[in-house]
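One protein chain is absent from this view; the other protein chains keep their places.
Each chain gets a letter, A and B, in the order it is written, and its residues are counted from 1.
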Amino acid sequence: MSAVEDRIAELGLAIPQLVPPVAAYVPALLDDDRIWVSGQLPMVDGAMPGTGLVGEGEGLVSPEDAAAMAGASALNGIAAIKSVFEDLDRIRIVKVVGYVASAPGFTGQPAVINGASVLLGQIFGDNGTHARAAVGVAGLPLNAPVEVELVARVLG
Amino acid sequence: MSAVEDRIAELGLAIPQLVPPVAAYVPALLDDDRIWVSGQLPMVDGAMPGTGLVGEGEGLVSPEDAAAMAGASALNGIAAIKSVFEDLDRIRIVKVVGYVASAPGFTGQPAVINGASVLLGQIFGDNGTHARAAVGVAGLPLNAPVEVELVARVLG
Partner (left out) sequence: MSAVEDRIAELGLAIPQLVPPVAAYVPALLDDDRIWVSGQLPMVDGAMPGTGLVGEGEGLVSPEDAAAMAGASALNGIAAIKSVFEDLDRIRIVKVVGYVASAPGFTGQPAVINGASVLLGQIFGDNGTHARAAVGVAGLPLNAPVEVELVARVLG
């Protein structure tokens, strides 16, 4: 098992089953030494742990719950990476785009997407340091509160 | 004519005139062997085939119409690619980002952006398989219902 997979286990996590795309595309594409990972939803065991817009207030997904879901999305992204490149110890995460389905007035997208960023740092160490954008969108596929897209690189 | 252009013709389509950027940028940029395609709107013969938000209900663009527009956006993206690299048989589509101007509560972005993904598969075959993100945004330039951004690669 790779050092990266050891750390995933130490965190009490496991690389999930690959989430099949909900449409006509692939979960990840290996393009020379670049890996483009499709937007990942926070599916856990095939189900969405919550749906709706993120914000503070009745009927909204709390930023804390959304941050946990951003972590689940990142974990699905790791499964997608592994589906095209087996050895995770040679993977460098370079870029994250985090989309947060945001209720009107919600501006806490950075803390939500930290759920992905912090986890990637815990799992990949220095190879998990990444550039990032976090934005609030109007809605996401399957009513997911978050979607996380990754770009990674295979180290020589 | 390239095999890719043959397939475009067999689908009853044609590579459209290059849509001039609505602002201070270029339709596509060749960067070593990578091609970055600007966000493409679904202009057909210089006109937008429909405007507004996508959703189910009165006054909204239907998901079916939006999917057709996503295909038109992808076709404009192919014109943009051809403007920087002539031989489409050496083009590999690697990444698609699809933005859908979404009415509140609309979560069917994947089916809309399939209008682009499926068409790219029909046109480029194996070279059209791509990673993808689809998100619902608040609004798009010129009130377009969809915008599609591509990353492609020139095969050696």
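One rule holds in what follows: a contact is a pair of C-beta atoms (placed from the backbone, for glycine too) under 8 Å apart; a residue touches a chain by one contact, two chains touch by 3 or more.
It should be emphasised that the depicted structure is a prediction, and the values quoted were computed from it without experimental measurement.
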**Asked** Pick from B:Ile15, B:Val44, B:Ala138 or B:Val154: which residue touches the chain that isn't shown?
**Response** B:Ala138
**Asked** Which subunit B residues would touch the chain omitted from the figure, given the whole complex?
**Response** 21-29, 31-32, 34, 36-39, 97, 99, 101, 137-144, 147, 149
**Item:** Where the unshown chain meets subunit A, residue by residue
**Value:** 92, 94-97, 101-102, 104-111, 113-114, 117-118, 121, 129-138, 151, 153
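FYI, only the chains that are shown with their structure count from here on.
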**Prompt:** Roughly how far is subunit A from subunit B, going centre to centre by Cα mean, in whole Å?
**Reply:** 25
